[in-house]
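Structure incoming, see below.
A single protein chain has been removed from this complex, and every other one stays in its place.
Should a chain be cited, it is by its letter among A and B, assigned in written order, with residues numbered from 1 in that chain.
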C-alpha cells in the first residue's frame, strides 16, 4: 500500500531546506500573464489560501500599465488616454487585506512610454499626483502599509533610478514614512537581452553597477527584492550574497523575489517545478535573505489557479513546511 | 465579511455597458486552437451552458480544412485526399441545435491550397458539390438555418471574394434563400502581416478597399461579421462604424465577431480578460452592431472549457448581464 503517510519514505535523506515565503505580488494589471477573470468571491478564496500558507503581505504589482489601470484614478483619467476600469481593484484588495490581517503595498503606475531619457519627469509627475490621490482615498485602510516602485529596472535602464528616488521619497513623506520596495532584475543568462546575444553580467560587474544605482536611490527605498529567475539555479546563491551585502551597505532590507513560474519551458509561463523552487528557497535561506516574496501566488502557487500544476505546487510547499 | 452580495461595492460608478453575445462559432476542425476531445455528452453540456448565457445561433466554422473534415462527406472523400473522420460532427451539432432550439449555420470547406489565382475554381467546385450533398443529407433539421462562407479574407486575399459570391449564391438558391454570413478581418496592427512589418490599413483605406470587395459579393452575403481582434481596443469603435456604414450600403446585417481569446499574451491563445471583452462589447453597442458572435464559446467563455479562466469569464459575463 502506498498512501500519504508513506510519502516520507521517498524523501531523500539530505533533502534541502528552504526558507518560507511570506509575501506575494498581485498581478492583475499584467504584462505577460493571462488573466484568470476572478471576481471578489474568487479573490476572497485566494486570500484565504495565501493566509493558510503563511503569506502576510500582498503587493499590487502596479496601479496601471499603459492604457490599463487598476481603479478609476482621476489623476490618470484626466491626464492620460487610459481605459476606464470596470472594478476598483485597489479598494477590493485593501478590503480583503484588512479582512485577512495582511499588509498591502501599492504599486506605482507604469506608463510604458515615458522611460526614455527626457521623458522621465512625466512619469514622475503622474506618479506624484497618483500617490496623493491614492493616499487620500485609500490611506485609511489599516492594511495600507507600503509602496511598491513598480518600474523593473536593470543595468540597461539604470537612469530610471531617478524615478525611484523622487517617487519613493514623496510616497514616504506623505504617508508617515511607510515602507517602500523595489524588485529589479539581474542582467543574467535568462534575460531576453542575453538570450538575444548580449553578455550576461558577472557577479563582480553586478556588484559594481548596483553599488552605483543604489547610491542614487539612497533614502528612498527600504526593501530591495531582486527577481531570482534570470540567473541559473547554481549561480543564484552568489548573486544573492552580493545583494545582501549591497542592501546592508545602503541600510535596506534584502528580500528575494522568488519566481514561482518556470522560465525553462516552451510554454511561457506555467508553474515552476517544486524541485526548482526548493533549490531557490534553500539558496535564499543560506544567503541570509530577510524575507521571500513570490511572483506570484494566484497564478502559479494557488490551489485556485487555472493552472492545476499550481495547486500541486501549493501542496508540495505545504508538505515541506508541515503546514 | 466579503461575499458575493458585496461584489457590487467594487464595481466602478461609470462602468461600461456591453451588448449581449447571441451567437458563437463551433471550432472543431480547427487551425490553431488545441482540441478539447469532447464527446456528445460534453457537447450536450456545452450547448446547455450556451443557451443559459443567451446564445441562440451556432456557426460551424468550417466543414473541413485541408485533409481534416467534420463529417464523412462523399463529395470530398471521392475528390480530395482527406482523412476519414471518426464522428459525424454535422449530425451531432444539428441534433443538439434542434434540441436547444438554436439556429445552426454550416461553414464551407477550406482546402487550404486552392487560394492562389488560377485555382479558385477548384475551391468553388468542391464547395458547390458539398453544398448539394449537405443540403440533401442534413437539410431536414429544423435548426439548419444558414451558411457560413468560411474563407477568412482580408485586403491581401480579396480576390477570394469571387468564391464568396459564387458559393454564397448557390447555397442560397438551393436552400430556399437561407442566410449567408462572412467574417473577414481588418488589416490592423495585430495581424501577423503587420506584426511582421507591413503597414496597417487606416480607417479610410479600410473603407475604400471593402467598398470594392463588398460590391463584388453583392447579393451573396446577408451578414457581415468582421473579426474584432486585429485592431487595438481604442481603435475598434472607428472601424465598427465604417463596417456598419458599408453593411447598410450593401443591404447586409452588420454583426461583430467578438474574439474571446487574448491576442496580447505570449501563450497563443488563452481566454481574454473580462475588462477587454467588455470594452469591445461597449464599442460594438455604441457603433450599432446588430448582433455579436464570439470566436468562440467552448474554449474561451465556457464553464466546461479546459481553460478554467473561461469559466470565470462566463461568470463575469453573466454577472454583467444579470443572468
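Criterion: a contact is a pair of C-beta atoms (placed from the backbone, for glycine too) under 8 Å apart; a residue touches a chain by one contact, two chains touch by 3 or more.
On a predicted model such as this, the values are computed, not experimentally measured, just so you know.
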Review point. Which of these touches the unseen chain: A:122, A:162 or A:273?
Key: A:273
Study note, to complete from the structure: Among listed residues B:24, B:95, B:161 or B:309, the absent chain is touched only by B:95
Review point. What residues on chain A make contact with the chain left out of this view?
Key: 1-4, 6-7, 9-16, 233-234, 262, 265-267, 270-275, 278-279, 307-309, 312-313, 315-316, 319
Practice item. By the contact definition given up top, give the residues of chain B that touch the hidden chain. Key: 32-42, 44, 67-68, 71-72, 81, 83-89, 91-92, 95-96, 99, 267-269, 306, 308
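The rule is short, and it goes like this: only the chains that are shown with their structure count from here on.
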Check your understanding: How many Å are there between the centre of chain A and the centre of chain B, using C-alpha atoms for each centre?
Key -> 39
